[in-house]
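Left out: one protein chain. Kept in place: all the others.
Right, subunit A next:
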Amino acid sequence: MKQIESSLYQIYKEMLSNYLESKNEHTLYSAQQFSKEMIEQDMSPEDMISLHLSVFREIIQYVPDDVEDSFDVLLEVMVGYGLAHREHQSLRDRQRELESELNVAAQMQQSLLPSDPPSNENGVELGLISVPAGKMSGDYYHYMTDDHGRLGVAVADVIGKGVPAALCMSMIKYAIDSLPEQRLQPGPLLENVNRVVEQNIDNHMFITMVYGFYDPDVHQFHYAGAGHEPGFFYRAKTDTFEDLKTKGLVLGLSKKTSYNEYVAEVELNDMIVLLSDGVTECRYGNDFIERDQITALIRKYSHLTAQEIVENVYRDLERLQSFQLRDDFTLLILRRNM
């Protein structure tokens, strides 16, 4: 340490005397480079001032008392700056720690979501995209094909985002996982999930959800919703979109809630679109995007595969709002293709 100090002293002395003699820009440039090294070596502002004064004293031989005394004031002020500097460093280190913790948590969260790509067998094609606004997501999605080729899908949205929302999201996953016998009963499934949510989360947190399954034998989509953003039903024959309206209270509000079940007859190339409110609450400038703008985008890409449709819609909406997501974004499209 003492060695470093004495070599810094020498370097600084050389720079300062050079400058006092020549007043050239080149020396000032060296000083600027020197400051980077000092910062790297954790030299505090007050130590720097003190170094300057002692070097100056040695070069000038006689420093007027007034000048010397003025450094008392400067030093006192710089101690405060030095403290702020060190606090800043320690806060920065802590932020790094928190960030790496969050990264681990985000990875864990990813492992809660289905990892195998959706299969496009049984005459139905699935496309899905889910992008968190921050590192962690409050959106949950689910898909699973049973032994009879029936495909169950769900989109859930925890009101709020970030870590609290992500913690709630994991509960939805476990609730659905623990109800295998209700996968073909959207209404009772939501009733059970509602009971779990109601018992386990604070009153001020809400979760909306839509669950449905497609039966390729009878070409029907059965579904139920809990206060969730309505999806769309696309009729290929007429090339029109209808709202996939459901009636049902958001999850976690009331212990005894029942959910209506709906059935849609699905014809060839019809699409079922489920989404989270991060899709409909996309903003450009001060305006919210209209639902018919979303359906227009889906129609624009409807010649592509379901996965390509959701990816293109996301890309367009992302650009529309200058690549800043305000809310977690999940879009799921299911299309009958046989």
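In the analysis below, a residue touches a chain if its C-beta (ideal position, glycine included) is under 8 Å from a C-beta of that chain, and two chains touch if they have at least 3 such contacts; residues count from 1.
By definition in this document, contacts and distances are computed from a predicted model.
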item: Name of the absent chain as recorded in UniProt (options "ABC transporter permease", "Serine/threonine-protein kinase RsbT", "Lipoprotein" or "Electron transfer flavoprotein alpha subunit apoprotein"); value: "Serine/threonine-protein kinase RsbT"
item: Omitted-chain contact residue, chosen from A:R86, A:H148, A:K245 or A:K300; value: A:R86
item: Of A:E40, A:D72, A:D116 or A:D287, the residue in touch with the unshown chain; value: A:D72
item: Residue among A:S30, A:S50, A:Q293 or A:Q321 that touches the chain left out of view; value: A:S50
item: Chain not shown, touching residues in subunit A; value: 46-47, 49-50, 53, 71-72, 75-76, 78-80, 83-84, 86-87, 90-91, 94
